[in-house]
Structures are given as C-alpha cells and as structure tokens.
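For this depiction, one protein chain was excluded, whereas all remaining protein chains were kept in their positions.
Per-chain numbering from 1; labels A and B assigned in written order.
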Amino acid sequence: MSVRDRGRAVLERLVGASATERILISTAALVLSILVGAVLVLIAGRMTTCTANEAVYYFGTGFCYDPIVVFDRLFLGALGDPFSGGWSPDGQFSVTLRETTLLLFTGLSVALAFRAGIFNIGTQGQMVVGALATALGVLWVSPLVSGVVGTVLLVPFGIVVGAVFGGLYGAIPGLLKAYADANEVITTIMLNFIATGVALYLVSGAFKDPESAANQTVPLPEYAQFPTVLFGGRQDFSLIALAFGILAIGGLYYLLEHTAFGYDVRTSGIQPDAAEYGGVDAARTIVASLTLSGALGGIAGAMYVMMVLGTFQTGFPDYGFDGITVSILAGNNPLGVGIAALLFGVLKSGTTVVQFATDVPPQLVGVLRGLIILFVAMPEFFRLIGKRVTDAGSKPVATDGGRPGGEDDE
Amino acid sequence: MSETSIDSASRSDDGFFERYSSRALIAAVTVSAIAALLVGGWLFPDSIVGTFADVVTSRNTLSSALRLSVPIAFAALGGIFSEKSGVINIGLEGLLIISAFTAIYVTDVTGGVWVGFGGGVLASVLLALLFAVVTIEFRADQIIAGLAVWLIALGLAPFASQVIYGGPNTPTVPTPGSITVPVLADIPFFGALFSASPSVYLLFLAVGLSWYVFERTTFGRWIRASGENPKALDTAGVSVTRVRYAAVLLSGVLSGMGGAALSLDLGQFTGNGPTMVNGKGFIAIVAYLFGNYNPIGAFLSTLLFAGLDAMQTVLQLQGIGVPRQLIRITPFVVVIVVLALVGRTRIPEAAGEHYESGEE
Partner (left out) sequence: MDTAVHLDGITKRFPGVVANDNVDFAVERGTVHALLGENGAGKTTLMNVLYGLYDPTSGRVLVDGAERSFESPRDAIDAGIGMIHQHFMLVDPMTVTENITLGNEPEKWGGLAVDRAAARDTVVDLSERYGFDVDPDARIEDVSVGEQQRVEILKALYRGADILILDEPTAVLTPQEVEELFEVLEELTAQGKTIIFITHKLGEAMRAADDITVLRDGRNVGTVDAAETTREDLAELMVGREVILDVEKSPAETGDVVASASEIVVEDERGVRAVDGVSFEVRAGEVFGIAGVDGNGQSELTEAVTGLELPDSGRIEFLGDDVTETSRRSRIDAGMSYIPEDRQDRGLVMDFDLVENGLLGSQHTPEFGPNGRIDWNHSREHAEAIIDEYDVRPPNADATSESLSGGNQQKFIVGREFDRDPELVVAAHPTRGVDVGSIEFIHERLLELRAQGVAVLLISSKLEEVQGLSDRLAVMYEGEFMDVVDPATTTEEQLGLLMAGEHPDERATGSEESPQPERNAASGGEHA
C-alpha cells in the first residue's frame, strides 16, 4: 500500500464518518476562509498606497499588505507570541481568553436554540438587554455592600440579572413563534435593532453618566467586577469567568444529552412531527429553549459589563453574531463550541494585534466570520472535493451500501 | 383569472379567514386612523392632531416616504423573485450594503453617477451569484447562507471603505439630482410624485415590470412553478436550476438598484455599526410577506413602513417631543406587530428546499 493509497483510505473513511466529517468540514471551512481572506488582504493591499520599501512582492507584483504577516500576527499575536520568548499570561493571550469566554456564552446560546430547530439571530439583542440590566441592577444595589463580600454577592447577582433579562427578551420571539407563528429569524433580527435603540435611549438619557462624553452608565465600583486570578488584570480577563464558561459547556451538554427536556429539544429540533407524536409540547419547548438561549446571551452581556468594560456603553461589540459563527462552526455541539470559541477568540483578539502591526482594518474579521459561515453551510462542496480526491485513480468499485429503508415502500 | 394582490392568494391559505381578517384589520386601522387624523386636524388645526394631520398631508412626508421606500421596495421585489422560485434570500440586507458602497466607490473613481449605479448593481449581482452557487449547486441551507451573505457584506463594505478612504464612511460624491415634471409637480401633496429622484421613477418601473413578469410571461410562470412544485416544472422539461439561478440573480439586480439608489441619493456611504442600510433588507422581507409576494402589494406595504419613518423625520423637524432614539425603532416594532398579527404567511410550497433533478 503506497502512502498515497493509505492517505486515500484514511480520507475515504473520514468522508464517510459523520462526526469526523463535521470536524473536517469545519476545519476546511476555516482554512478556506483564511485563504480567501489572504486574497482579500492582497487586493486591499493593491488599493491602498504605501512606499516601495514598505511593500511586499508576490508573483512579481507589489502589495502594501502582506497576508503572511497579517495571519502571523493574527494567530501568533493572539497567543501572545509563544515562540519569541517573554511570553506572559497577561499579555495578548489573556485578551484571547477574554474573547473566548464571551464567545463561549453567545456560542452556547445560539447552539441551544439551533438544537431545538430555532434560528436565534437575536443573541446579540439578548446580550445587550442582559448587559444593560446587569449594569443598572448592580449599580442599584452596589451601595448596600462593599469589599470582598460585595464581590461575592454582586457578581453572581449581576449574572442572574443578566440571565433573567436576557431570558425574558429571548422569550419574546419564542412566544411569537409558538403562539403567533411568527418567523423567529425576522423577529429576532428586529428585536436586535430594538434592543440597541432602547439601550441608546436609556443610556443617552435617564441613565447617562453625567461625567462622561460617551453614552454610558456610571462605572461599576471595582468590587462589583470580576476578580482577576492568575492573570494580571490588565486585560480585563478573569479566569473565574472562563471556568464558569467551561461549566456552562458541561451543563448544556448534560442538559441536551441526559435529560428528558434535552431529549424533547433535540427531537423537536430535527423532526417536529415525531416530537409531537412523542408527546413533546412544541409550543412550550420553543419558548423554553429560546428563553434559555436568551439567558445564555444575557450572561454574555453580564460578563462583558462586569469583566471587560465595567460599565454599559452603547456600540456593543458583535459577540452575538460571532456566536452564530461559533455555533455553526461547532456543528451546534456544546463541546465543539468550546473549541470553536477559542478559535474565534484567537481571531478576534488577533485583530487588534494586526491593526497595530499593519494597517489592515479590523473589519477583516467580520468578513472572515461571514466566509466561515458560508463555507460551513455548504458541506456538499467539501464532500465533492473529498470524493474527487478519493476517486482519483481508483476504479469505481461496487459499493454494498444497503438501501435506506422506506423509499421503495410505495 | 388574474391574481390580484392580497385577497386572491389568501384564498388558498390554510386558515385564511383568520389571516384575511388580520390583513384587512391592519389595512382598515391604518386607513381609519389617517381619516380620523385628517378630520381631527381639519376641525382643530391648532391642536397636536392638527400638527399630525399637517405632517401626514405634507408633501414633504410623501416625498421622503417615497425616497425611503426605494431601497426597501427594490430589495422586496428582489426577495419576491428569489423566494417565489424556491430560494429564500435572507441576504437582501447584504446585497443592499455591498451595492450601496460600491456605487459610491465607482462614482468616486469614474465621476459618473450612472456608472456608479451600474457598479453597485454589478457588485450585488456578483454576491447574489455566490449565494446562488452555494445554495443551488452546493445545497447549502438557504437561511444560513443568506445570513453569511449579510455578514460578509457587513464586514466587506466597511473594510473596503477603511482601506480606500481610511474610515468607515466615504467622502461625498455628486447625487443624481431629481427629475421634476413641470406643472404636475405643482399639484399639492401628490406633486411629490412628479418631483423626485430618478430612482423613484425606476422603482415605479420595476414594480410594474415585476408584476408583468409574474402575471403575463412564461418566465414568471416558471418561477412560480419552481417554487411551488419544482418537480412539475422539471418533468415539463424546464430546468429548475436555471430558473432558480435566474431568479436569484434578478434579486441581485433589483437589490443592487435599491442599494445603489440609497447611497447615491445621499451621495455618501456610511459604514458604522449596521451601516446606512440599517435593517432595510430585513424590513423588505416583511414587506413582501405582508404584500403576499405580489410586487404591488409589497410596494404598498413598503410605503406603509417608509411612511412611518418619514413621519418621524418630519415630526422631529417640527420638534415634537418624542425621543429620537425611540422613534427610530418604530418601524422595527411595527414589523414585529405586523408579523405577529399576520402570522404564518403562505410561503411557496418548496421554498427553502433544495431540488435535485433526476437520479443520483
């Protein structure tokens, strides 16, 4: 057996296997997006101007941006340059973990809804509502306590407030879908706009910090924010928050795979008619999963306020939309969300490094986000490529596949 | 037996009584509210009602409603073509964004507004082509792929603007101006119809043509069949794939016209946050759902949404004390309320499903 043959056999097995296939497709999608991104960087490098010294040359043409530098900065930079000595946990690496933590929650939020067959594009809005509620709630009660006791009480309180309000905001499209048959894709998108608008109204008016030029609330007291452990706190990252995120992964996995509610959710997600037959209350499952999904989004918002910003400010970053990418990349599997969140955390954190080291605009990651979703959405494309590679040179052999049942019933 | 907008299609709906009544209800409430407003305003010209009535009957309101309708209605027409053929195109927003930016860029480079307009349309068509290949050829989930189209454009346009102009907003370019029909433009209120940007006239043309295509041409029938029962079309010897490609590309053309008109009429592309498109592509989806996939219905419901938007602008100018931020979200709230009342619309039978011809 030649190396090539063996390689083909491995690939063939991989193309057949479903879980492995998922991982393979996600990886391929990621790689492909980065390649397209590289081309984009090159093109952008032609459209901008720079001196001849700054330019790099590929294929005999000069470009102002070097994709290799860009992706080197994007990945290695995000990890805090582990290979160049002087690595420290509270460098860029902790920014990466911070982003990962937030993406864990938004990713889980989208994944849970997806498993119930619901496309929650509203995680963004649920996060904004949760964040605002957390900020206002914590500000409201923070004068009552202080110090370490304050932290121990206020941080969990803030998370609960974020979860409750995010959950309630998630329940709205759930109720609309369950009882008015309104398409959740549209309603959640609309609710995103509404959340942003209302938040802007509140923090530019009634709850505005009079001492700040920005539209934001009064800053939270220090003791009402996530304490930093191990990591030096400079990068607004708390290991406790990450640990909580990992706990959430385990929790969601257990919920989906080992509880009757999870069984209901999964059944109605893939085959609503069978779920109905099996006694699943469709309306209740929809509302419950969207509420839970919204709660996870709300927690992400609470984390952002209490760990990163220390206040609520308008112009909230797109963690909700990134969560869609994370979830899709992870095949909506909670365990996969962990890995995908880390990957995407690297991308997000690396963006700032890239911006610093080169002039490539940070919106590049936004494009990559769209491309990844696009590529993951077309497994057929990768199957075709996989087939083409495995078929090359091999004669078609009679496959004994056993025909799936039912088709010849009529 | 020709299809006329709302009532004919609802005949076939499941549980149409309910739906028919909610559609009728919304229409009736709108009409009577306006009537009450006008009567009230005529009786008490100095009250707040009077001010409102003035705003509603103001030529400016109609004029800005038309202007605001342009991107939404174009995108809605595009969405109708795509979805009627069986491909749900949720990426209209992305098509609007990419064409809005490209139109400004090309205008800036070439100096020709109409060249820029064409450039915007071309960009949108290319993105629609990508969407078509991915959904039709590679059987991607239409919703996810549409979302990807939106997110790609949402990243790409500000990215390009940043690269080229050093910021998410472009500099301003010349606008196409407006076309004024003499005499007719002086008619009170309706005069606004005859003194408008060329894109408004283009829109009228597009609405009429779209209606004609669906009701009178072979191609229109094939699109309908492709969305309702692709197998019927396939066995009749027409390629479903080709019809769907054509329909999705048309949605690219129409959305591109909408996006290009949006930015060119203002002479600038702004790419902060959700960009200047700011959800218009999604409102377009609701507009054509509410208009029951009829081009004229979609246009009228767009006018409803845009009218609301226009009123808030005019009200702001008059200094009526409703916070700007809250007024801005009214269209989104209205969309949700409308969707909740109308509920499930009768979408084409095969929409969202991939179609594979023959064996294998």
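Structural remarks
Here is the rule we go by: a contact is a pair of C-beta atoms (placed from the backbone, for glycine too) under 8 Å apart; a residue touches a chain by one contact, two chains touch by 3 or more.
Quantities reported herein were computed from a predicted structural model and do not represent experimental measurements.
Within the set A:Tyr58, A:Trp87, A:Trp140 or A:Tyr277, the residue that contacts the chain not displayed is A:Tyr277. For the options B:Asp234, B:Asp265 or B:Asp309, the residue in contact with the chain missing from this view is B:Asp234.
Even with one chain removed from view, subunit B keeps its contact list with that chain: residues 1, 9, 12, 14-15, 17, 216-218, 221-222, 224-225, 228-229, 231-238, 349, 357-359.
Mapped onto subunit A, the interface with the missing chain covers residues 258-264, 267, 270-271, 273-281, 399-406, 408-410.
FYI, only the chains that are shown with their structure count from here on.
For subunit A in complex with subunit B, the residues that touch the partner chain are 40, 44, 47-48, 119, 121, 176, 180-183, 185-187, 189-191, 193-194, 197-198, 200-201, 204-205, 315, 321, 324-325, 328, 360-361, 363-371, 373-374, 376-378, 380-381, 384.
Contact residues of subunit B toward subunit A in the complex are 90, 130, 134, 137-141, 143-145, 147-156, 158-160, 162-164, 168, 273-274, 278-279, 282, 285-286, 323, 325-326, 328-329, 332-333, 335-336, 339-341, 343-344.
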